[in-house]
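Yeah, one chain of the complex is gone here, protein chain that is, but the others are all in their spots.
Each chain gets a letter, A, B and C, in the order it is written, and its residues are counted from 1.
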Amino acid sequence: MADIHSTFQYSTPAHRSGSSLDGMWLFLATEVLFFGALFLAWTVSRHYHAAGFAEAARHTEISLGTINTVLLVTSSLAYAAGLAFIEQGDTRRLLQCLSLTGLLGIAFVCLKLLEWHDDFYEHLFPGSGFALHGPDPGGAQIFFSFYFVGTGLHILHMLAGLGLLAWVILRAWRGAFSSRSHLAVEAVGLYWSFVDVVWLVLYPLIYVVGRPG
Amino acid sequence: MSHALDATAGEIEAATVRDNRDNYLTDEWTVWSWLATTDHKRIALLYFASITFFFFLGGAAAALMRFNLLTPTGAIVSPETYNRLFTLHGVVMVWFFLVPAVPVTIGNFVTPLMIGARDLAFPKVNLLSWYLFITGGAITLWALFMGGLDTGWTLYTPLSSAYAKGYVVPVAVGIFISGFSSIATGLNFIVTIHRLRAPGMTWYRMPVFLWSLYSTSVIYVLATPVLAMTLLLLAFETVFRVGVFDPALGGDPILFQHLFWFYSHPAVYIMILPGLGVVSEIIPVFARKRLFGYKFVVWCSVMIAVISFFVWGHHMFVAGTSIYSAIVFSLLSFMVAVPSAIKVFNWIGTLHKGFIHFDAPMIYALGFVGLFTMGGLTGLFLATLAADVPLHDTYFVVAHFHYIMVGGMVSAFFGGLHYWWPKITGRMYPEMWGRVAAAMIFFGFNLTFFPQFILGYLGMPRRYHSYPPEFQVLNVLSSAGSTILAVAYLMPLFYFAWSLLAGARAPANPWGATGLEWQTPSPPPVQNFTSTPVVTEDPYSYPSPEAIQMEQAETGEARPNG
Amino acid sequence: MSFSLPAASSNAPEVDALLAALLLMSCAVLALVFGLMFFYVVRYRAGSRIDRGALAERTFRFEISWTAATLAIFFGLFLWGADLYVRLFEPPADALKVYVVGKQWMWKVEHPGGQREIDTLHVPADQPIELVMTSEDVIHDFSVPAFRLKRDVVPGRYETLWFRADRPGTYHLYCDQFCGTDHAHMVGEVVVLSGPDYRKWLSVTPGSETLAAQGQALFIHFGCSGCHGGNGAGSYGGPGGSPPGSTGQAPAPSYSTVRAPPLVGLYGSPVPLSDGSVVIADDRYIRDSILDPGAQIVASYQNVMPSFAGQISEEDLVKLIAYIKSLGAQRADAGQTGG
Partner (left out) sequence: MMQTLRPLLLVWLALLALLGVELGGAFLRLGHLFGGLLLLPAGAMVALVGLFFMRLRHASGLSRGFALAAMFWLVVLLGLGSMDPMTRTLHPVAMTTYP
C-alpha cells in the first residue's frame, strides 16, 4: 500500500517540498499572531503607563540586550550561509555553519539567563518584593510582567530551535542532504530566522522605546 | 443523472456489485489500527465519537440548568453548582463540541474524497490533532469535575485571575492544548485544498463545502494563536498574582476582553461557516438544481472569514470602551452581515424552479435557513448600539446565539450527518425516523429558546441561578422545550445505531448527487479512488429543469435512484 | 406575569421605538425568507408538474438588488442606534452626582448629602442624575431595565451612567456582569420619588455630615493639609499661599517647605502639566492625583506627593473629592457649601 500512497498522493517531489515550506510559512503566520497579542498588550499598557514603562526600561540592561541581538543576527547569517553551501552540495561547510549557528544560539541563551539572574537579584520580578518605587510602580510591574512573559516565551522558542538545529546537524553529519534534496535544512532555517525576527521586535520594546537615557 | 466522470463510473459500479469487503472499515480491526491510524476516514470517526460524548455532556449540563430554572428560587442546585454548570456547558460546548464539530468529522472524512485525493496533506498531523484534542479535553474535564470553574466561558479578569475559586489554570491549559488541535486541523486543510486537488479541479470547480472549510481553516489558523496568548497571560496573572490585566496595578481588565473577543468572535464564525457549506451542498442535491450564484456563495464564505476579525468590539458596547470605537465596531458588525444575507438569498434562489425532495437532510437544511436567519437578525439587534445597551448580558443574547448555534449549526451538523451517513457507513438510515427526529428537534428548539427573547427584553440577566417571580412562566416554557429537545437529540443515537446493524446497504450514490465523493463506493476503499479522477465539469451540473421534466414524463419518477 | 416593561426614563421610549423598528425590519425580512421558502418548496416540490422553463442564468442583478435593499434599511437603523447611544452616555453638566461602589455582591450608594444606602437608590424624578461608579473587586454591571440602561462597573476606574427618571415608582436593579457566587443576589431597587417626596426622604434619612464635611476631616487626617494648607489654599510659598500661622488648623505634621499647588477652585478648571499638556481637573483627575501623583505632575511643581494607593478606601476617596470640589465651589460663590 505504501507505494501507491506516496506516488499517488504527490505528483512530483517539488510538489511535496512546496507543501512543506508552505506549511512552515503558515505555521509562522500563527506565531506572528501569537506574539502579536503580546505586542498589543505592550502597546495598550504603555499608552496608559508611559511613566512606569520609562522608569522600568531604565533598569533593563541594554548592553546585554544589544549583544544578544548581535549574536542572534549573526546566527541567522551563519544559517543562511550554511544553506547557500548545501545548495552547492558542500556538506562540510554546511556543518561548520550550522555549528556556528548553534554556538551563537547557546551563547544567546546563556547571556539571557545571566540577565535574568541579575533581574531577580535586583528584585525586578513583579509582585510583592518588587524593588522599583518610582513614580508609577504599577506601570513598572506591568512592564516587567510583559518582559518576563515575552523573554520567557522567546527562550522556549530558542530551545526548540536549538533542538531542531541539532536534528538537522545530525542528519547532515549522516550525509542525508545533497544539493538536490535539503528540504529539512530550508524548513528549520525558516523557523530559526523567525525566532530571530521575534527578538528583533522584542528588543526595542524592552530596551529602547521610551528609555529616558 | 449526469456523470461527470463517465470513464470511471463503470468501474465503480462494478465494485459496488462485488460485495465491497475491502473498504476502510473492514481493512483491519485492531485497537492499534484505530489508535494509530493516519487514514482521514478513521480519524473522522474517532473525532465523531469524541464530539458526540462532549455534546451530550454539555447537553446534560444544560438540562440540569433548565431544571434549576423551573422555579424562581432555583431550588435544584446551589448557586456555586449552577455557576459551575453554565461554565462547564459553555466551555465544553464551544471548545470541545462546536468549534471542532463539522470540520474534524464530516470535513476530515469528505475533503479528500471531494478533491479526489488519497488523504490530507499531512496525515500524521491529522492524528496528532486528535490526540491534542483528547488531551486538552481530558485535562479540562478533570478540572471541571474536580473543582469546577465559576467564571463563565468568557473567563473575564479580575474575577478569573484573582477572585475565582475554581480551577482556572488547569482549564486554561486544557483549552490551550485543544487550541493547537484546531491550528493543526486548519493548517492541514489549507495546504490540502491548495495542493492536492485532482487534475482539472480548478477553484471554481470545487464544491462549496470545501470553500467554507478553507475559510474556517483561515480563522482556525489566525485566531486561535491569540487565544493561546490570552490564556497564557491569564495563567501568568493567576499564578503570580500580578500581570497586565491587574487593576490593582493600574492594568486594564478591558484589555483582556479585547484579546478574548479577538479570538471568540471569529470563533463563532468557525462554528457557522462549515454549516453554511453543508447547507450549500444539501440544497442543490434535493432541489435537483444548480446552486444559485456559485461565485457569490463561495466568495461570501471568504468575506465572512476576513471581516469576522474586524467586529469583536460589539461584545463590549457597555464594558467601558470609548464611544468612538463602539460606533466603528457597530458599523463593521453590520458589514459582516452582508455575506450571510447573500448566502440566504442564494439558497432560496436555488429552490426556485427546482424538484424539491423532503428527505431528512433537506428538512434540516430548510430548518437551518429559517433559524439561522432569525438568529442572524437578532444579532443585528445586538449590533445596533442603543439596542444592545438594554439587551446586553440578558437572555436575549442567550437566545440569539442558541438560535444560530443550536437552531442553525447543530441542525446543519445533523443534516450533513444524515446526508453523508450512507457514504461513511455504507448503510442507509431509516428515513421516517430521520424526519420525525428533525421535526421534533425543530419544535423542541423553538419552544426552548423563543421565550428567552422575551425574557431578555424584560431584562432577565444571564448567568442568574435565581430570578424574580414574574419571569417564571417563560422559564417553565423554556425548560419544557429543553426536555423535548433532549429527547429529540437522543433519537438519532438509536436509529443510527440500528442502521449500522440492519440498515439497507447504501449504493455509491444514493441521492443522485454530483461530486467526486459519490463516484466511489460506500463505504470507500482505503485509498479512496482506484485511479485519480479527472474533473471536467462544474460542481453542481444537474440537467436543466426542462430535461428533468422530459425525463420525468418518461419514467414518472422525479429522481432516478443512484 | 407581565409581558410589558415600564419605560421610566426620558430615553426609554426612544430605545423602545428603535427596538420596535428593528423588530419590524426583521419580521419583514423573515416574511420574505420564510414566505419565499414555503412558496417554492410547495410550488416546486418534486411531484408537481408546473412549468419550470426559462431559468435565470445571470444571477448578478438579483444578488445586488436584494442585498443592497436590505442593507440600506438596516444602515438607517445603525445610524439611529449610534446617535441614541452617544446621547445615552453623555451626561448633562448639571446632573446631580451620586457615587456608587460595587462590591462582591452588594451595591453601596453615597449621596452628596452624606446619605448612605445599600442595594437601593432613591432619586428625585424629572432631574438628570449622574451615577459615578467604581468597583472594589471584580467587574460588576449596574443595570436598570426600566430605564433601558446598564453600564459595566470596572475596578480601578470611574464609569458614569446618567438618566432622568420621569415616572415615580420602584424599579428592579440587577448586576448584569457575572461576578461570582452570589451574582444572582446582587440585586436591588431604584426608587424614583417626586420632588417633595424626595426632599422628605432626604430630611428623614440619617445623613451624617455632608460628604464634603467628612472629606475635610480626612484631608487633615491623611496629612494633605500639611502640604496643601489647612483649607487647601496651597502651602507657604506656593502661588497665593497663606503664611502657615493663618491656617489655624490642627498643626500639620511639619511646616514643610514643600511647595504644593492650591486646591481652591481646582475642580473643573484646566491644569497645566509638567509635560506641557493641559487637563481638566474632573473626578478622575483628582482621584489620579491622590492615587498616582507621579503619573501627571502639575507644571512648576516637584513630584514629591506620595501615592496614597492602598491607604485610602473608595468611600474615603469619594469624600476627599467631594471636599476638594467644595473648595472650588467656595471660591466661586463664597458661602454656600456643597449638597
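One rule holds for everything that comes next: a contact is a pair of C-beta atoms (placed from the backbone, for glycine too) under 8 Å apart; a residue touches a chain by one contact, two chains touch by 3 or more.
Note that this is a predicted model, so its numbers are computed, not measured.
Trainee: Given that one chain is not shown, which residue among B:V104, B:L249 or B:V406 touches it?
Mentor: B:L249
Trainee: Where the complex has a chain not shown, which of A:A80, A:L164 or A:A184 is the residue touching it?
Mentor: Hidden-chain contact among the options goes to A:A80.
Trainee: For chain B, which residues reach the chain that was dropped from this view?
Mentor: 158, 162-163, 194, 218, 222, 226, 247-252, 254-255, 258-259, 262, 309-310, 312-313, 316, 320-322, 324-325, 328-329
Trainee: Could you pull out which residues of chain A are in touch with the chain that's been left out?
Mentor: With respect to the unshown chain, the touching residues of chain A are 18, 21-22, 25-26, 28-29, 32-33, 36-37, 39-40, 43-44, 47-48, 50, 54, 62, 66, 69-70, 73-74, 76-77, 79-81, 84-85, 87-88, 90, 138, 186, 189-190, 193-194, 196-197, 200-201, 203-204, 207-213.
One rule holds in what follows: only the chains that are shown with their structure count from here on.
Trainee: Please state which pair of chains has more C-beta contact pairs than any other pair.
Mentor: So the chains sharing the most C-beta contacts are B-C.
Trainee: Just by CA atoms, which chain is the most central one?
Mentor: That would be B.
Trainee: Average the CA atoms of each chain to get its centre, and name the chain whose centre is farthest from that of chain A.
Mentor: Farthest from chain A by mean C-alpha position: C.
Trainee: Nearest whole angstrom, what separates the Cα centre of chain B from the Cα centre of chain C?
Mentor: The separation of the two C-alpha centroids amounts to 40 Å.
Trainee: Rounded to a whole Å, what is the gap between the Cα centroids of chain A and chain C?
Mentor: 45
Trainee: So what's the Cα centroid distance for chain A and chain B, whole Å?
Mentor: Distance between chain centres: 36 Å.
Trainee: Using the touch rule from the top of the page, what residues of chain A touch 2 or more other chains?
Mentor: 49, 136-138
Trainee: At least two partner chains per residue is the criterion; list those residues in chain B.
Mentor: 248, 250-251
Trainee: Chain C touches which residues of chain A in the complex?
Mentor: 49, 51, 134-138
Trainee: So in the complex, the part of chain B that touches chain C is made up of which residues?
Mentor: Interface residues on chain B, with respect to chain C: 74, 79-80, 83, 150-152, 154, 156, 158-159, 162-164, 247-248, 250-251, 253-254, 287-288, 292-293, 296, 317-320, 323, 326-327, 330-331, 334, 337-338, 341-342, 344-346, 348-349, 351-358, 366, 369-370, 373-374, 377-378, 380-381, 383-387, 389-390, 392-394, 454, 457-459, 461-468, 470, 472-474, 544-546, 549, 552, 558-559.
Trainee: Write out the stretch or stretches of chain C touching chain B in their complex.
Mentor: 1-3, 5, 14-15, 18-19, 22, 25-26, 29-30, 33-34, 36-37, 40-41, 44-47, 49, 52-53, 55, 59, 62-63, 66-67, 70-71, 74-75, 77-78, 80-86, 88-89, 104, 137-139, 141, 143, 145-146, 148-152, 154-157, 159, 172, 174-185, 292
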